[in-house]
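Here's the structure, in structure tokens; my notes come after.
Excluded from the complex is one protein chain; the other protein chains are retained at their positions.
Moving on, here comes subunit A:
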Amino acid sequence: MTGTFNLALDTQPAAGAASAAWLLLVLPALGAAVLLIGGRRTNKWGHLLGSGMVIAAFAYAVVLFFDTTSLAAEDRLRDLHLFDWISVNQLSVDFGLRLDPLSITFVLLITGVGSLIHIYSIGYLNHELEDRRRFFAYLNLFIAAMLLLVLGNSFVTLYFGWEGVGLASYLLIGWYQGKDFAATAAKKAFLMNRVGDVGLALAIFLMFKTMGSTQYDVVFSQIGDQSTGTIVAIGLLLLLGACGKSGQFPLQAWLPDAMAGPTPVSALIHAATMVTAGVYLIARSSPLYSLPQAEDARLVVMIIGAITLLLGCVIGCAYDDFKKVLAYSTVSQIGYMILAVGLGPAGYAFGILHLLTHGFFKAGLFLGAGSVMHAMNDEGDIRRMGGLWKKMPVTFVTWTLGYLALIGFPFLSGYFSKDEIINAALGQGGTRGWVFGGIALLGAALTAFYMTRLLILVWLGKPRWENLTSPATPDPESPEAPVGKPYHPHESPSTMTIPMIILAFGSVAGGAILSAVLPEWLTPAIGEVEETHGALSHTMVGILTVVLAAIGAGLAFLLFGRRETAVERPKRVSFPVRAARADLFGNHLNEALFARPGTWLTRALVYVDNRGVDGLVNGIAAGLGGSSGRLRRTQTGFVRSYALSMLGGSILVIAALLMVRFA
């Protein structure tokens, strides 16, 4: 396996245009700082500054990209040292950037999609002008942290960005902080992420212990000499980190709740960029995962990916909330990416390819959802929609293109990336190939099913909203919903539609272009793609995938397209539907295993600490100073207790002296 692995480990110092790469961090960070410190004074132009900073970063990223392509392939790994960050004897953590095809690909995605979503947000938040500036500050903060995550040249700078995006995500999920559910969802996201972060932190500690460094170049050049146990342990700990950030089983429960944040946040952070950081981590650590000794770790990665892929699809079929269906779809699609990078050299490039195409179409789908909710009094319940295509034609067309890309319609972007993953999974051969390939194929059919259901319920059929008003009681799931207002859907302003149109272009053409150039472009960073030959030919796999997706979509048309959908959610449903609606009991499990025992333990300890430990000490204190009543008369009792203590102390002193003499 390592024989075909052509990885240039030597990095060159960055020069020329690349030596200004620190701008990528400073521009958005400066934007966030100005907006947060400037406060209300920046209300008028804050959104323009915030967007401008990200667009400027994108412009620089394009320059950096062409600067890199002008180099020979083996010179494309570059390092930019900025300053010594944490340095104590052997430990030396550099604050530096690694500029290579992998990081530059991510930088283009983050700043590109980031710019579009900043622009979209100008229109989306035009109802909350007072707070809009703070929103852009948080978005800028996110961009800065995410860029640090992908650009850092050590695992510690990665960790910095990793927790930084966690903070931005926390702030933005809790955007409607007056609502309890938003605050709770934000906290849950941060906590579950921190569970993953423990894994990442321990992996870093283990690297320092065994290799004396946390810099990528040192770790990647020495990892091959370590024991199998160390390699597998680091591989699994990194995976734990990836599971937290990317919403993978068993840490997936926070991602659907994260939809409590405004929709642009869901599109940028919880679909296109941050949640794919786990995929980046594994691809970045490819020198570790590609080792033959890491076979077991890689298998676990694939299993996690496969479980999550199916779990997301199944739950996605059951939800009636527009954004939550998309959220579970994201969980499931990231499952595909994790499965792909778990395949090793056969899959890294395709995992990244799917990550990029998914970045286009899923961001577009979320922005479309936001556009619909914006026009529908922030209604998220798809049972109250239907027939919206006439009212919002631009949103409808762009959304449908994203939909087709996601279900793998031939020659749209998702077709290329998903097909490659399925082919590579089958290509492992034997039982393993059939199991993982089969799950990936099944996932394709299920994806087509739940996405078609969404298409029918939202856009097609009869308009069910015409005779309805927003629910009379404020709906906890859609915080800002005005109460009891009739729906007047309308097309969104151009700041919102233009980003959707651009993303739709990406959803259509992105796959064809990227699949042609991406694997070769990424080779210097993650190695060459390893050809696989499974039981089925690549063409057969492509046809099979399309047929299965068509069956899934057709089934959805049969079930939902031919009859009226009830506005009220059916209560009496079969067990599988109930299980799916309850997130396959993931939250119940967390509750029973951690939350409730934790609460009881905490209460018991508080009781013991106040009564037990304290009572014992109070007793001693009372014994020394007489009754506790006398203790309170300190002004008079002070000298006496001092004298008493002196006496006690003297006895101890004499005892100590004797002890030393006879020792």
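Rule of thumb we're sticking to: contacts are C-beta pairs under 8 Å (C-beta built on N, C-alpha and C of every residue); 3 or more make two chains touch, one makes a residue touch a chain; residues count from 1.
One rule holds for everything that comes next: contacts and distances are computed from a predicted model.
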Name the absent chain by its UniProt protein name; which of "ABC transporter related protein", "Pyruvate dehydrogenase E1 component subunit alpha", "Thiazole synthase" or "NADH-ubiquinone oxidoreductase chain M" is it? "NADH-ubiquinone oxidoreductase chain M"
Among A:129, A:535, A:573 or A:606, which residue is in touch with the absent chain? A:606
Looking at A:106, A:120, A:142 or A:160, which makes contact with the chain not pictured? A:160
Residue, one of A:91, A:129 or A:559, that touches the chain absent here: A:91
Of the listed residues A:198, A:299 or A:547, which contacts the missing chain in the full complex? A:198
For subunit A, which residues lie in contact with the unshown chain of the complex? 36, 39, 83-91, 95, 156, 159-160, 163-164, 167, 170, 174, 177-180, 182-184, 186-187, 190-191, 194-195, 197-198, 201-202, 204-206, 208-209, 212, 598, 601-603, 605-606, 609, 613-614, 617-618, 621, 624-625, 631-632, 634, 641-642, 645-646, 648-649, 652-653, 655-657, 659-661, 663
